[in-house]
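One protein chain omitted, others in place.
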Amino acid sequence: MNTIQFDPAICAQCETVDCLMRCQYIAFTDVDEAKTEKLAINEGRGSRVLEECLTCYACQEYCPNGNNPFYLLVERQEEQGLLPAPRPIVNEQLKMMAPRGRITKETVCPPVVNMCAFPMLTGCVRGKLFENASVIVGTDIFCNIMWLHFAKNSTIRQRVPRMIDNIMDHYLKDAGIEEMICFHDECYGTYTSLAPAYGIEVPFKPVHLFDYIDRRLDDLADHITPLNVNIAYQRPCSNRLIPETDTILDRIFEKIGANRVPRSYDRDTALCCGGVPRAQQRDDLADELVEANINDMLAVGATYCVFNCPFCMATLADEVAENGLRPILVSDLVQKALGR
Amino acid sequence: MKHEDILHRCFRCGYCKLPSNYTDITCPAYLATRFETFSPGGRMWLLRAWLNNDLTVSDRFAEIMFSCAACGNCVEQCAFPGFKDLLLEVFNAGREALLDTGRVPPSVRDYLTCMQHHGNPYGKPGKQRNQWAADLDVPEFSNQEYLFFVDDVGGYDSRGREIARSVTGLLKQVGISFGILPPEAVSDGNDVRAMGETPLFEELAKKNIELFTRHGVNKIITLSPHSLNAIKNLYPEFGGAYMVVHYTQVLAFSMGNLPIRQKPKIGCVTFHDPCYLGRHNKDYQSCRMMLSAIPGFTIVEMDRNRQNALCCGGGGGNFFTDLLAGDTDAPARSRVREAVAAGADTLITACPQCAIMLGDATKTEGLDNRLQVKEISEFIGACLTDA
Partner (left out) sequence: MKNLIDRLKKIVGDRHVSAHPEEQYLYAMDQGTMPPARPDAVVLPGSTQEVSEIMKLANAHGVPVVPMGGGLVLSGLTRALNGGLILDMKRMNRILSVNPKSRYAVVEGGASQGMLQAHLKKHHPELKHSMPDAPPIATLAGNVCIHGSGHLSVLGGFHSDMLTGMEVVLPTGEIIRTGSCSVSPDWFARAPLPDVSGLFLGWSGTTGIVTKLGIKLFPRYRYNDILLFVAETADIMPDVISRLTAVQVAEDMTPWITPKPEWAKGFLHINIAYGAHTKRELTFKRNLLQMSVRPYIDSKTAGFLPLPPPQKGRFMNIPSPDLARFADVRKGGGFEYVGAIMAIEHFQEAYEAGLEIAERTGVSYSMGARIIGAGHAMMFFYAYAFNRADPEDMERAQKALEETNAVTLAIGGIPWKAELPAQKQILEKMHPETVALMNRIRETLDPNHIMNPGNWE
């Protein structure tokens, strides 16, 4: 089994313990307490952090040394049998999202857009923005990053290489294509952050949706009608694994005339949408997160609430709409500016 | 029989009898008779019984099979995605197989005989087909943008002719360039096919297609939704591919070109969706757009509207064969009562067959003082003249 790339010596020298001190959901009396807990985690001992963790991925972004604190935490949770959710909830989802083995070879041509396991969103790939795109989708190419929320690194290790093989063998290899556009942060995070940390080889070049859109908007500059709207962005947990892409999003918003209004819960202080805590049976907390997010969006006078994560959107869309904001995916907002 | 492999898959759950909101019965034959046998599920099971030799054909069997109005409610509401789209095709195939036995209701036999001999169900000479336009300045088709296709009812029925004339008036007013076919045109054949007489339908379709080809027709406006259905959806199989629209689909986008001079002298209008415009061709909007372009009255919806509309009972050839008439639960009578219950004083539709069926029903129901039935072109036309 590949171990998580992690160096305890780096943590030992760390003075700030940002991974825990900056956590929005677990409070520490002082940095010494955080150090103690972190050491316990590192050494595979018990820590309340392992039980209280919301699995928001943020520590992965906060660590200034790239020492994979979150991946390690999940590893420890699984080692110690500390399931964040009840067993049947984890087990049934494991079966639900298991590869079906129904994948068949398809001829694809670039750009190849990976829609992960979400066939209901394939309609998003349309128009000039995605001209001539080939869409690949299904549980047989599911990125499987969701198991980070359920202490299931073992499933990640087992399934991710198989998904990568599927993508290569059924789509990319025969077509001689090296690039694959990841529609979701989850997939891009899997292939560019998680995979190297877990020692999983990725034979293709993942391209983030934002990167693709940003380039397309240069080609389609003449077709853009600036939206001139205020938007609140709901940054998803998986973007914490790939924070460098958030600045590309800023460029996109600028190009389409969407004003990403500064709010309390965006960028490195983004707040969980509330979806995962529900699976963890923490609905009270989920309610609080939903309310805090929406009040924050309303306070800054946004018209749209923009998502890039379909799960965040499913969790928040109804509430957002009930409060008079318009829920929309990044790609659809861009389509709007392109007159689609 | 074609599609016999799915007959046994019907569970007879009965979703097909109702609209999606369950307000009342929407299967026309089941509504009229209330025997399970006359529901779509009943037909499925009876056809299977016949093929399995559990039943022999009889007059009753034929009446059950031919009373289906082909309205498509069952296709819309059936709970089984695995085969729901084929239901009407199954019933067509059943009627086709029945025709082979020679056991058909007399009115069906008469209808088909007339069609065979005259190319229309009225048994009238073909040369009378265009008499409706005799005193109108309507050119024969030659290089105009559109062919205006007038069905049998518009060509031969006195009420139908009025409707054909009123549509002609509107098409002219909005400046559509159109002509009509010479009298050798024949029935569109839509209802012939619904009765399972596929070879005769093919013959009629091919005659019309040959005529269209000879005149260089590319775009067609139809008077009747039945023609729309036949020419748009069925003719391509025989090589006749055209851009086909119902006349309301043209007018819906040209209402601004009509000089509305007076408000209609009514208070409340409701719209009856013709099956061949609505369920069969999924247009629920054109007519409503036309109505909303006229000021001065309110529009109400009946409980059974759009996908849930109740057929007038004239579909599938029943307009001519009359197998659903007679009782208080005849679909057209139920429909005009529903219009009155919705608070309407005017019931508007967009099909010559529906207009005639519903107009007759108001008289039978004694509602003709409370409810007027108008074909939508007549209704719009009346708003164009000076008060």
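We call the chains A and B, going by the order they appear; numbering starts again at 1 in every chain.
One rule holds for everything that comes next: contacts are C-beta pairs under 8 Å (C-beta built on N, C-alpha and C of every residue); 3 or more make two chains touch, one makes a residue touch a chain.
Source: prediction; values computed, not measured.
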item	value
Of B:Arg60, B:Arg214, B:Lys282 or B:Arg370, the one touching the omitted chain in the full complex	B:Arg60
Absent-chain contact - pick from A:Gly46, A:Pro64 or A:Pro86	A:Pro86
On chain B, residues whose C-beta touches the chain left out of the figure	8-15, 17-18, 21-24, 33-37, 42, 45-46, 49, 54-56, 58, 60-61, 64, 79-82, 303, 326-327
On chain A, residues whose C-beta touches the chain left out of the figure	83, 85-89, 91-93, 95-96, 98, 120, 275, 278-279, 281, 283-284, 287, 314, 317-318
